[in-house]
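Right, I'll just put the structure down here and ask away after.
Here the complex is missing one protein chain, while the rest keep their positions.
Showing chain A:
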Amino acid sequence: MSRPRRTNFRPKNTHILKKSRISKKLQVPKKPRERKNPESQRSLSGAQDPFPGPAPVPVDVVQKFCRIDKSKKLPRCRSKTRNRLKVAETEEEETSVTAARSELLLAEEPGFLEGEDGEDTAKILQADIVEAVDIASAAKHFDLNLRQFGPYRVNYSRTGRHLAFGGRRGHVAALDWVTKKLMCEINVMEAVRDIRFLHSEALLAVAQNRWLYIYDNQGIELHCIRRCDRVTRLEFLPFHFLLATASETGFLTYLDVSVGKIVAALNARAGRLDVMTQNPYNAVIHLGHSNGTVSLWSPAVKEPLVKILCHRGGVRAVAVDSTGTYMATSGLDHQLKIFDLRGTYQPLRARTLPQGAGHLAFSQRGLLAAGMGDVVNIWAGHGKASLPSLEQPYLTHRLSGPVHGLQFCPFEDVLGLGHSGGITSMLVPGSAEPNFDGLESNPYRSRKQRQEWEVKALLEKVPAELICLDPRALAEVDVISLEQKKKERIERLGYDPEAKTPFQPKPKQKGRSSTASLVKRKRKVMDKEHRDKVRQSLEQQQQQQEQQQQQQHKQEKAKPMRARPSALDRFVR
């Protein structure tokens, strides 16, 4: 009794060796999967699919997820590399289509504000918006009247849930502004120039009159960093755990808050540093100077990466949008300009303001807010991350005192303003990204989620040396230069095969190594090398001549043959 024969069973995780020279079996041609014609595809009821084929996906959404820059030409590479790159490109197309389809799952829609019948949205007051909107959103608008302790600077934490503010006369407070729960409120008994949350709401950095202090969110002073003295502005780079400080002494200092070390102290050589912002796309620090230039800094480089001449007078405020495409600057010449940061550093928009804007901020969806005295103007573009048109403001608001700080809240339609009368939270419909990513910054995270996130963020902290203008520089195809190849070859072999060690004649016995004979032997070798070189160059010349002759022959042949030489030929040009 014969057992049934087992068919060839190949386990799943094996694959044929690419290098194996498989014998050419008879290839049974694979039948291509026949696309069912729309007419032939009928269900039992006889109805046809009204939308045959896969669902269409908008092209701009697919484009958003594409990362390969197809316009860049790659250097000549081997066919294996070229095939791998082609496979990577097709994979990227497929995955970007799938990611674009997954946008369907996003739950929230952005806000909007539209005027009816040609109504100017700029004339709409906050009070009207508060009336027209639901209770929860209306509660997001509040005014804290704090006249006693001086003009305030504000900062929202990265998730947008917590707000910290510091007054010029030393009042520092941190609260959860959504539930209005106060975390801490202290007076540091010194002038406070700037305040920033560090990576989470647990730590606060306060730039006080003399030095930089780090506080817990309960108000306990943790560190006093004396190397950062007379700091005017603070910026926290969240993915590098770096706190950048700009001081009156003209130094830009980077402090690594995870390790507690000063990574770089760069002398900007431009006098007092008053204007600073970060580019959230590539973690480059923008400094504005009194000669109208904006310089871009990275901790790895001692000199500025780029210097842009922006204004005729001094630069008063700089802001960069979240995608790192546009930079808005305002100067003492009452101009507000928007520059293109990717590619040409040219101004795209410009506008003259009646009063210079001392503070600028971009929102997540590309709205630009400018604080000019006690008036705040907000400009909007069309759609997310588009260039705001500076013609007509989207919203305006008048405060009780001059503005000293403004920031859009990360995932809420709110603009936080610090002024000399206290803090105001202003409603700006459509300013925030509606769908956050739970693993990056989640405003609703629990304590455990925050702890896990903090550990993971610390583990993947990017080293400061990798900060450069293009954050995708690491992913570029490495074009190995000729010199690099030579160096690697020398390393691999252990010696330089092309190095010409000067010829040392071997010392001989029996009087054969007198000076004259040594010189003669050296001359012999030198002459031989010289002859080789000459021979080579002669050969090259010969080859060139031959090529030229061949070309000439070809040209002559290409000319049409004349029938008969005539007397008038000498007049032909």
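Rule of thumb we're sticking to: a contact is a pair of C-beta atoms (placed from the backbone, for glycine too) under 8 Å apart; a residue touches a chain by one contact, two chains touch by 3 or more; residues count from 1.
Simple rule for what comes next: contacts and distances are computed from a predicted model.
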Protein that the absent chain corresponds to, by UniProt name, given "Succinate dehydrogenase [ubiquinone] cytochrome b small subunit", "Multifunctional methyltransferase subunit TRM112-like protein", "DDB1- and CUL4-associated factor 13" or "Par-6 family cell polarity regulator beta"
"DDB1- and CUL4-associated factor 13"
Just to verify: which one of A:Asp69, A:Glu94, A:Asp134 or A:Glu483 makes contact with the chain not shown?
A:Asp134
From the list A:Pro151, A:Gly331, A:Gly356 or A:Pro429, pick the residue that touches the absent chain.
A:Pro429
Going by the contact rule already stated, which one of A:Glu89, A:Glu185, A:Glu440 or A:Asp527 would touch the omitted chain in the full complex?
A:Glu440
Which listed residue (A:Asp60, A:Glu116, A:Glu391 or A:Asp569) would be found touching the missing chain in the intact complex?
A:Glu116
Touching residues of chain A against the unshown chain: what are they?
13-14, 16-21, 23, 64-65, 67, 99, 102, 106-116, 119, 121, 124, 128-129, 132-134, 136-137, 140, 239, 280-281, 283, 322-323, 385, 412-413, 427, 429-430, 432-440, 442-444, 446, 449, 459-463, 466, 471-475, 493-495, 497
